[in-house]
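For this view, one protein chain was removed and the others were kept in their places.
Naming follows writing order (A and B), and every chain is counted from residue 1.
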Amino acid sequence: MRKTTRILVYLAVGFGFVLAWLPAGRSLLFGSDPTDIDMNDSLQTEDIITDDAWRTPIPDLGYREREGRALFRHYCALCHGQSGEGDGFNAYNLDPKPRDLSDHEFQTAQTDEDLAEVIGGGGGDAGLSNAMPPWGKVLGERKIGYVIAYLRTLADSLPETD
Amino acid sequence: MEPHEDKNKGDLSRRKFFQTAGITACALVSGGASILGFDFLRPRVLFELPTKFTLTRPDAIEVGSVITDEPHHVYVARSSHGFRALSSVCTHLGCITRYSPDEGIIACPCHGSKFALDGEVIAGPAPRPLPCLQLDLSPSGLIVVDTSIEVPQETVFKL
Partner (left out) sequence: MRNDGGGLDRIWFWFAAMSFVFLVVLAISPIKDYFREYRKYQIDYRDQLLERAGTSRELRDANREGVRIRQIWNPDYPNRVDRCTSCHLGVENPGMADASPPLRTHPMTPHTPEQFASFGCVTCHRGQGRATTMMDAHGLASDWATPMLPLRYTEASCGTCHMDEEVPEANLLSRGRTLMAELGCYACHEVDGHEAWESDAPDLDGLSRKTSPEWLRTWIADPQSVRPTTKMPYIQLGQSEIDSLVAFLWTRPAGEDDFLQDEENPAGDPDRGETLFRESRCISCHTVDGRGNGSAAELSGIASKVNRRWLIEYLENPHALQPETKMPRYYFTRQDLLDLSQYLMDELWDPEAPPPVEQAFRPPQKMVEGGMRTFRKYGCSGCHQISGLTDRSRIGPELTGIGRKPVDQLDFGRRDDLPRTLHDWIGAKVSSPRSFRDGLKMPQFILEGEDLTAVITALLSNTGEVIPEEYRVERVIANYDPPGRFGELVDRYRCLSCHEVEGVGGDISTAPLTVEGSRVQESWLKNYLLRPSTIRPILTDRMIPLRMPEEDAAFLANFMQNVYVDDDIPARLFSEEPDPANVRRGSHLFYERYGCQACHMIDGRGGYFGPLLDEAGVRLKPGWVYWWVLGSQRWRDDVRCPDYGVPDRDALDLAAFISSLGRTP
């Protein structure tokens, strides 16, 4: 019987080796998985390959926000102003004044769909000033999405979720 | 004698144990090996177009028009009733048919078979109508065609 026990021990050790050889088994044995990386933040992927000593600059804005910024500056900033405060040069003669888009309260109260509706359909249709034109035909759904992504960075806000 | 007997008995039970263990393991090995072997023969992934693929959005196809997807050999036709997908491989000898928008029919260039937009044979040597394929809508709102599922000729999908 002692012999059997010894052999069983050998086998168990052998099996343990096999497990340890498999990457997934390793995680089972030792808990942490070396490949288990939180992919929430794209930068962390890089952490594996770069260390923090030196890094090329990271743009403040992501792709959609950058596209949105270009569109905002081209189409919207004339009235809404570069920082969205409603103080673009063309706002001078407007009544009512363009909306202050950097207003945190205002933005939290609007869902993306609300914003998309006014940007795409214009102020007139939404019961606001007709000086806000409809951009739906020029920009289309996707680009309006970019613009909204950028607007959110102006007031540093996301819509409230309930 | 007693201890000897005992020892012999112990020998026997140990042998029995080894026999059972060995034979069970052997059986498991051969059983498992054949399962794995069969599994190995069946490819997990193939280098070929998937039978299920997405096309455009439904509203990109106007009522009364037909779009052709060359790589997958599929037509998607939209009538006032709804959508219908047809294989574009001729049922005669397997040439690739063509849709002619002027006549509103599908024609085979090889031996002149002609098909209506519901797949039925209008003329020529083709023995069977063009197979009608399963249509679906993807979560992102695109048309999904599944060439592995044939549906009855009269099926029209609403999408």
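Note that in this section a contact is a pair of C-beta atoms (placed from the backbone, for glycine too) under 8 Å apart; a residue touches a chain by one contact, two chains touch by 3 or more.
These numbers come from a predicted model, not from an experiment.
J.: Check the whole complex and report which displayed chains the hidden chain contacts.
T.: A, B
J.: Out of B:L28, B:L93 or B:I122, which is the one that touches the chain we can't see?
T.: Considering the complete complex, B:L28 is the one touching the chain left out.
J.: Spell out, residue by residue, where the missing chain touches subunit A.
T.: Missing-chain contacts on subunit A: residues 3, 7, 11, 14-15, 18-19, 22-25, 27-28, 35, 37, 39-40, 42-43, 45-46, 48-51, 53-60, 62-64, 66-67, 70, 74-75, 78-79, 89-94, 122-124, 129-135, 137-138, 142-143, 145.
J.: Could you please point out the subunit B residues that touch the chain left off the display?
T.: Its contact residues with the unshown chain are 8, 11, 14-15, 17-19, 21-26, 28-29, 32-33, 36, 44-45, 47-50, 53-54, 56-57, 71, 138-142.
Please note the rule applied: only the chains that are shown with their structure count from here on.
J.: Would you kindly tell me how far, in whole Å, the mean C-alpha position of subunit B lies from that of subunit A?
T.: Here subunit A and subunit B have centroids separated by 38 Å.
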